[in-house]
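One protein chain omitted, others in place.
In this document, chain identifiers A and B correspond to the written order of the chains, with residue numbering beginning at 1 in each.
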Amino acid sequence: MKIVKINEDNCIYCHLCEVACVVEHSQSKDIIKAFKREEKPTARCGVEFNYPLSLSVMCRHCDDAPCMEACQNGAMHRDDRGYVVVNEDKCVGCWMCVMACPYGVIKRDTRRDVWGLSTKCDSCPDRDVPACVEACPNNALMFEEI
Amino acid sequence: MKWMKNLKTYTPPAFTVIRDDYRCIRCKACVEQCSFDATFYDEEENRVWNWDANCVSCNRCAAICPTEAITIEKRDYSYRRNYSWESHIDSLKKRAIFGGTPVVSMGNDKPYKIYWDHILLNASQVTNPSIDPLREPMELKTFLGKKPHNIEIGDDALKTILSPQLEIDIPIMFAAMSYGALSYNVVEALGRAAREMGTFYNSGEGGLNKDHYKFKGNIIVQVASGRFGVHKPYLDVGSAIEIKIGQGAKPGIGGHLPGEKVTETISETRMMPQGSDAISPAPHHDVYSIEDLRQLIYALKEATEYTKPVIVKIAAVHNVAAIASGVARAGADILCIDGFKGGTGASPQVIRDNVGLPIEFALAVVDERLRNEGIRQDVSIVASGGIRNSMDAVKAIALGADAVYIGTAALLAIGCTMCQQCHTGKCAWGITTQDPHLSKRVNPDIASERLINLLKVWALEIKETMGAMGINSIESLRGNRLNLRGIDLTDREMEILGILPAGE
Partner (left out) sequence: MKIVIIGNSVAGINAVEAVREKDKISEIKVISDEQTRAYSHPLLPNFVVGDVSRAEERFYYRERNFYEKHNVKTLLGRRAVKIFPKNKYVELDNEEKVDYDKLLIACGGKPFVPSMKGVELNGVHTLTNIKAADKLKADLPNIEHCVVVGGGLIGSKIAEKLAKKGVKVTLVELMRRVLFPVLDDAGADYVHKELKNLGVKLVLEDSVVELKGDKRVKEVVLSSGKTIKANSVIVAVGVRPNLDFVADSDIEVNKGIIVNDYMQTNIDTIFAAGDVVEAYDIVISQKRPIPILPLAARQGRVAGLNIIDSNVKYKGGFPTNSITIGNISFISMGIVDSDEFEVLKIKKDGEYRKFLIHDDKLIGAILVGNIEKAGMFNWMIQNRFDVSWIKDTFLNSDFGWKYFNKAFRVLRLDRKIK
């Protein structure tokens, strides 16, 4: 299975992976509309910086995913492609997955009315190569077999 | 007050950053990419803001902006028009305000005549068939080094002992750019590209990082007046040793690496203290004459057991032909001539912009002089300084060069936009910086691939034009000035270049 390989030596801290992720997961998939018209989705990757280091981290799609184990109602599940994804209609925002994720890559989206929403990398189901990988100008993110 | 520009300079900004607010999504990519403190994000106002005075027009922000919201423009000249003074007002003020001579980078940017653009190439029609390089063999392989005057054959074998030669698959090498001036990743990319393309990259005068010893077989090591990082293993790893007497961008003065760029690894490689300016002496203090140069050449040959050719690099200056003759007689195997359009990592502006000769003239007169003296085969000639495209290379070879060095062109391939800030060590493209965060911006995988592409394309272009001229080997192009014609040149200029005017 291919996942996004993180080459931190090439990360230039431009945040374009986050931008691409937001656009990909927006309704319009249009960069201007996603940022200025819609309620902007949360980026699934997170860029960290500690001079001179920077790197973007997103879900590693574990074989034995602790987030799935911890999920109280199966919202966190493995899809047909083998990636760990959240069923947005089921997620109740209990943050058990946040507590379980050994990579710390599940983010909290608290903007829904009743339920919170765990937000994580879904490896872009509508694309061959995830948006962040395509956007990365310096090949710091590569979609590779692991 | 970090945001405020330095008002005490009383200088209007040279560039302006125009941001289309409709397009700007406040992603702050430009903010992170600007290494010159020209771009900021203001949380309170939710705006991305620029201090134009700091902008050097490197275009990094415009290139990275995902919505193409940024345009950088040269601010229109707003002083009262004055033909003789207008380009000097700010530069004069700079000296007056800061009390120092401005240090600049890259090559001479003044509008001197570029002679390459006034030389036309020939092509075959009817009487001499042109050649299609994609269908027929075409030879670009070149050997650099001293050639024998005559050869002796006995017992079915060559009896003459040949001097050591540099064998290159294309007549293009990467010019001397030191580790220190360039970031680690750029050196890595140059090394990989040189290896892939069967050519050489030049270490420059800053020594060689231990990691780059792996490129043995594709390295030319340089020995300059500062002798930074020169030791036995360094000499041994080079396929040739280059003595740098002068550099086209700054003839008459030594190399200069600002202390900002002398980091821990650089200081280790150069064997000098961290943070101090690395200033090479103007002359080699053991070379005050041709005889002294001969001693240095032979000292280096002795040290490497006569296994490597020695290159002597000189800047193109007024009496370059006589000097070249001396260098050849001093025992150099290869002579490199660097024209005044050549680049630099740091040079006083006055030197860069006013000293030296165009490479076209220097090359023509040196080739002519050595031929007349019957010693042309004693040295190979490498032309450098302002080779901008494959046709410049073809014209240089036709004027008498054996090969060319490219420096600036290689950096452009990697991303350089010629903003002339190499000396600041803040290169936003990660090329001429030692900042470990900025230097990550050059990914050696991508950069080496681009260099390889560039050399492959140039090689094909050279073959195409050679084929058009009906020549199938670069040997036959060398010094073949009959294939050159001058246009818009004076008779005297063409006489020096040794070419006929167009139509004749």
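FYI, a residue touches a chain if its C-beta (ideal position, glycine included) is under 8 Å from a C-beta of that chain, and two chains touch if they have at least 3 such contacts.
Predicted model, so just to flag it, every value in this text is computed and none were measured.
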Query: Among the chains included here, which ones are touched by the excluded chain in the whole complex?
result: A
Query: What residue numbers in chain A mark contact with the hidden partner chain?
result: 3, 5-6, 8, 46, 48-50, 53-55, 57, 60, 62, 64, 66-67, 69-70, 72-75, 89-104, 106-108, 114-116, 146
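In this section, only the chains that are shown with their structure count from here on.
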- prompt: With chain centres defined as C-alpha means, what is the inter-centre distance between chain A and chain B in Å?
  reply: 44
- prompt: Which part of chain A faces chain B closely enough to touch in the complex?
  reply: 9-16, 18-20, 31-32, 35-36, 51-54, 135, 137-140
Field: Of all residues in chain B, those that touch chain A in their complex
entry: 22-23, 25-29, 32-33, 64, 66-67, 430, 435-437, 440-441, 443, 445-446
